[in-house]
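The complex is shown incomplete by one protein chain, all other protein chains being positioned as in the whole.
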């Protein structure tokens, strides 16, 4: 099975990812990208994409990038997000990659872009440190 | 108006907070607590509370704690979340406080508890650095 | 051997800790505190304690708190530091505690105080996520 097919199956297992409408749009060894289309339910008090959804996209894309290298037995231990600009757009794309895989932990990084008719703009970035779970 | 009334009004302005069903349950000078009741839509792939919603609760509670000191003209610049234990519960409560307010930025911290019939358990913690926006 | 004696031995093994003059001043299960006396060599460009030394104290105190619970086979995976106020003082004390110990990782937190004739003031805080190393 391709990386993309694997991630689509995993993505479909998560109820919140389905509610958000997260699509897996790219997957390669150590890399993944996901996207959502804007909906009014996603807004914070000024109508920008809520920081919690910024985190959702960054954490999810980082987890998927790690999954392409380590498999799905991973949990986020720590993640950190920088809100660089107001997250306003018709569509949001998170592009993540593995910085350093390891036996017990995986370091990843991610950029989040807001897209509209004028192109795409970097609105947030972040990093996730994932713990590799022991075999069941 | 009391801190609690003010935060309830602000909370009601954010579409995503309404979708999550976030309740403001405590507000004092430099402190705020919010809660949500578990719904199946909140799950990640193992059925725990999605890390993006862990971040939503931590970021929101931190923002509300800061609002009690500085007012609502704030945006999160950076937040960091530690996932200490699987976030499983019937209800989740985030308790935040201001560590250091300032003219241009506010440092806050937050603990997230999962609650069920057995009591409450710390499942995540985090911090948010908020930027104070200039008057419009 | 007491926690304090153990940490003093470990502290003495690190050349940079010796150069800084780090003293272990408190150790209990899940807790540790260390201190340094100000020297002019520690300054950044304005003469405050250099952020790298703020990090040194926070990372070291967190590692020692974790060591009281897990033993010394630990390495910092990620640490994050907030510089709350200019770090000016005659002496600096870092007080750390374990938030959540685990088999493969330990979450810790730390406050850094600057001390002078007027008392002590919180100047920075931070957190360290440590990885437990496998037995050799």
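By letter and in written order, the chains are A, B and C; residue numbering begins at 1 in each of them.
We adopt the following convention: a contact is a pair of C-beta atoms (placed from the backbone, for glycine too) under 8 Å apart; a residue touches a chain by one contact, two chains touch by 3 or more.
Computed from a prediction, not measured in an experiment: that's the story for all the values here.
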| item | value |
| --- | --- |
| Which displayed chains the unshown chain touches | A, B, C |
| Touch list for subunit A against the chain that is not drawn | 80, 82, 84-85, 99-100, 107, 109, 122, 125, 127, 129 |
| Residue ranges of subunit B at the interface with the undisplayed chain | 77-78, 80, 104-105, 129, 131 |
| Residue ranges of subunit C at the interface with the undisplayed chain | 10, 13-17, 19, 40-45, 47, 50-53, 55-57, 59-60, 72, 75-83, 86 |
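Throughout what follows, only the chains that are shown with their structure count from here on.
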| item | value |
| --- | --- |
| Fraction-based call for subunit C against subunit A, same above half, different below | same |
| Whole-Å gap between the CA centroids of subunit B and subunit C | 28 |
| Distance from the mean Cα position of subunit C to that of subunit A, given in whole angstrom | 33 |
| Shared interface positions of subunit A, touching two or more other chains | 77-78, 80 |
